[in-house]
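The other protein chains are all here in position, but one chain of the complex has been omitted.
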Amino acid sequence: MSDSTNFRDTLEVFDNPSPERNFTIEHHCPEFTSVCPKTGQPDYGTVVFTYVPDKLCVELKSLKMYLQRFRNEGIFYEAVTNRIMDDFLAIVKPRRVRIETRWTPRGGLNSNIIVEYPDPS
Amino acid sequence: MSDSTNFRDTLEVFDNPSPERNFTIEHHCPEFTSVCPKTGQPDYGTVVFTYVPDKLCVELKSLKMYLQRFRNEGIFYEAVTNRIMDDFLAIVKPRRVRIETRWTPRGGLNSNIIVEYPDPS
Amino acid sequence: MSDSTNFRDTLEVFDNPSPERNFTIEHHCPEFTSVCPKTGQPDYGTVVFTYVPDKLCVELKSLKMYLQRFRNEGIFYEAVTNRIMDDFLAIVKPRRVRIETRWTPRGGLNSNIIVEYPDPS
Amino acid sequence: MSDSTNFRDTLEVFDNPSPERNFTIEHHCPEFTSVCPKTGQPDYGTVVFTYVPDKLCVELKSLKMYLQRFRNEGIFYEAVTNRIMDDFLAIVKPRRVRIETRWTPRGGLNSNIIVEYPDPS
Amino acid sequence: MSDSTNFRDTLEVFDNPSPERNFTIEHHCPEFTSVCPKTGQPDYGTVVFTYVPDKLCVELKSLKMYLQRFRNEGIFYEAVTNRIMDDFLAIVKPRRVRIETRWTPRGGLNSNIIVEYPDPS
Amino acid sequence: MSDSTNFRDTLEVFDNPSPERNFTIEHHCPEFTSVCPKTGQPDYGTVVFTYVPDKLCVELKSLKMYLQRFRNEGIFYEAVTNRIMDDFLAIVKPRRVRIETRWTPRGGLNSNIIVEYPDPS
Amino acid sequence: MSDSTNFRDTLEVFDNPSPERNFTIEHHCPEFTSVCPKTGQPDYGTVVFTYVPDKLCVELKSLKMYLQRFRNEGIFYEAVTNRIMDDFLAIVKPRRVRIETRWTPRGGLNSNIIVEYPDPS
Amino acid sequence: MSDSTNFRDTLEVFDNPSPERNFTIEHHCPEFTSVCPKTGQPDYGTVVFTYVPDKLCVELKSLKMYLQRFRNEGIFYEAVTNRIMDDFLAIVKPRRVRIETRWTPRGGLNSNIIVEYPDPS
Amino acid sequence: MSDSTNFRDTLEVFDNPSPERNFTIEHHCPEFTSVCPKTGQPDYGTVVFTYVPDKLCVELKSLKMYLQRFRNEGIFYEAVTNRIMDDFLAIVKPRRVRIETRWTPRGGLNSNIIVEYPDPS
Partner (left out) sequence: MSDSTNFRDTLEVFDNPSPERNFTIEHHCPEFTSVCPKTGQPDYGTVVFTYVPDKLCVELKSLKMYLQRFRNEGIFYEAVTNRIMDDFLAIVKPRRVRIETRWTPRGGLNSNIIVEYPDPS
């Protein structure tokens, strides 16, 4: 796997224009693709971000470029979803965030992964 | 019936990439088939897993291979659903899991079975 | 009306494969037919069972055969629904069960009957 | 208006087959028609009964005949709904009942009336 | 059966405002009701008129009053549809007309009748 | 199999009220049931009649009673559809008729049969 | 009824920007209202224009103002549809045009009127 | 691959009850499964038969048993569809037949195969 | 109005990769906006191109830039649709092309314009 630090640096932010409010931002990214580390075959999915910003908002074009960096990356569904969460928390530092990945069928099975911050338990 | 231990060994796991979180994984498996122990006729159904992993995640291709081993197995709806739960708990050891099987009609009747861990009562 | 005991004996059970769990079984039976005791005309409906088994599960083919025995039986909607509940409780002895019958229109009216154990009040 | 007592006598009942239970009966009657007392024009609507029987159940064909008696009766929406409730309570004496009438448009307006026993306030 | 001539006289017409054109008029009448001559029970249906007027158009309120006259008339589906056609042809004298009646279920059966002028064969 | 002549005699007709026209009658009968001659299990289906009457129309209640006579009759899908056609042609003698039967699934398969008069080839 | 000439003068046109072509223009006007000349009650409907312009196109705001002039006009469905056609032909002089009015229910009946130029017969 | 002759012999026929007519029979078989000869993985699909019988009709249970024989057979989509056509033509000898197979996704691709007799070109 | 020649020059083309074939290209552009020349208010619509290229294809980004140049242009629906057709014909020189504009409601009216080359008459 590539060095995660490099991917994360692609994410750019700008100042939250209204940090005095708790407001919600959703980004739907239906063109995500990465590579299965076991078979070498491409995976396709949708990534949905739902977050309440604190001091920063993620810049949309940089988010697209960040997600494109996984295009030729070999990584499991569970790992990529958590890695996106790690990067998002490190750079955007939101008050709350939920990241869901929904994957097209592979071998007759299809999967969804849901990660939330703060921890829902 | 075959020795359950053998089927269970087909399931492979990998380390949960983020065990510090409680996140949710869903797998939809619409191509399940087994055999009715009473009539010898094939049954068809969908198996849906929804779980919060602890230290381990189930590897998707091994889950497919595991489910395929029931292809020629004579077993009731209720038994196969609970047996999948037993195997899943033994190998994946999740924090929480819900397994639902939904079956196509037989003799004009169609059935669903829902098993949860920990026990919902 | 025929002797209810005879119908009940058609129901076969098998040992609950996982009595240590509280799990849920649903059976949808859309091809039920009986006869109106007032007009002698056939009635058509769907019977839905939702139950948590205790020591026993109902065998599906015997459930089909049991329901077919009402095919030429003259009996009201309310009576047949409660009689199925009585038989189900006597033979399957579930922890919980809900039985709903949904009937096609007669004389421009259509009806549903819902019976639950334990009593919902 | 005709004598309400006569209409009420059309309703027939039979013994609740399982008075030891609280179970629910729904009857949908989409072919109700009466006459507007102001314009003399016919009104069309659906009457929905949802009740928990006590000692008695309403016989379905008599319910149909009872509702047909309003066919040429001049009566307002609100009055007919409450009069059906009065008759139903007097004859069937249920533990609980909800009666809803839903009317087709008149002059570009359409109406629903909902009456419940015991009183919901 | 009542004297058809009387019913027919309820239909009022007005001069086609543009007889130089072949234009099309549709009237949907979803609140038709008559009585089954065999059982004495009410029937419910929709009547749809589609016609090209010649010198006359049917006045809409009179059409409603005309259809209401069948409210307590005992008449078969096939007969009422053809009788409406006879009356419409006699009074409105259209260039072309199609009349379709669609009936709610009776005894588990539901019917549609379609009559056209000129004859479609 | 029972003597077909007897069933056929259940069908009653009445005089076509408008034999001078070619008009179309549709009857949808969704509550048909017969018995599989091979397994002895009940079959369920819908029968749809679409016909242009000549001198006679089929009476609806007799059509219902006729179809009910198949309730305990062992007969294949193809045979029952053609037998209904034979009986309908013999008694109603329509100018044109199409009969379609649509059956609920058996053993995971579901079937439709379509017969037309005159022959469509 | 008011003098039709005045209404018609509300329609404004502009030069067809491409008279060398046969192209199609559609205008959907779902907010039309006029008054029933018989009952004095308001009618509501949609007017749809589909035309191929010749030398002129109708200006959209003037079309809206023109249609609004019918707001307090007592006029039958058939008459208003043909009058709009007359005005449209007189002012816009299209190569082809189809005008359809679709009306909300009145007294349980709803109607559509369709007029075309040149005549479709 | 197994000997095709053996599979074919599973198909049973019965005499067409009305060979004097050209009527149509449809069978939908949504639970077909075979094995990919390249990967050894199971394939899942639906087989639809639409045919006009000549002297013989296919017996439905034997058709189910015949299709089940492909359960563990390694065979391509194109080959299995044509082989079913060959067997159907050899045993049932219909006047006309169309066989369509519709397959669930494999590797992100999903396929349909359509074969007709007589040849459509 | 601005000089049309300038807008047209924004369109870029590239060589048709397969001029030996008649193949079809569709571009849906749902984000078109221009200005009403009468009210100064913005109009919003979709432009759909369907064409068979000859020697040239339109480059997609230049098409987007071309359409954006109408953002502050005062122009009627009919004129802009024909002007886009003129520019497309002048620069792309297709074998066939159809351009449709679909506009959001203005003052309660919504419009569509359809232009085709060669002329459909």
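Per-chain residue numbering starts at 1, and chain names A, B, C, D, E, F, G, H and I are given in the order in which the chains are listed.
Here is the rule we use: contacts are C-beta pairs under 8 Å (C-beta built on N, C-alpha and C of every residue); 3 or more make two chains touch, one makes a residue touch a chain.
Quick caveat: nothing in here was measured; it's all calculated off a predicted structure.
Every shown chain that the unseen chain touches in the whole complex is listed here: A, H, I.
Residue-wise, the contact with the chain that is not shown comes from I:28, picked out of I:28, I:55, I:71 or I:93. Within subunit A, the residues in touch with the undisplayed chain are 30-31, 33, 41-42, 44, 68, 71-72, 104. Contact residues of subunit I toward the unshown chain are 14, 16-18, 21-31, 53, 57, 59-61, 63-64.
Residues 38-39, 76-79, 81-83, 85-86, 106-116, 119-121 of subunit H touch the missing chain (whole complex, contact as defined above).
The rule is simple: only the chains that are shown with their structure count from here on.
The chains other than subunit G, kept in their positions, cluster through touching into A, B, C, D, E, F, H | I. Here the chain-to-chain distance from subunit B to subunit E, counted in touching steps, is 2.
In this entry, subunit E maps onto subunit I through a rotation of 120 degrees when their C-alpha atoms are superposed, rounded to the nearest 5. Measuring from the averaged C-alpha position of subunit D to that of subunit H gives a distance of 55 Å. With centres taken as mean Cα positions, subunit F sits 61 Å from subunit A. Taking each chain's centre as the average of its CA atoms, subunit F and subunit G sit 49 Å apart.
Shared contact sites, meaning residues of subunit E that touch two or more other chains, fall at 30-31, 41, 44, 104, 106-108. Interchain contacts (touch definition given at top) occur between A-B, A-H, B-C, B-F, B-H, C-D, C-E, C-F, D-E, D-G, E-F, E-G, F-H, G-I.
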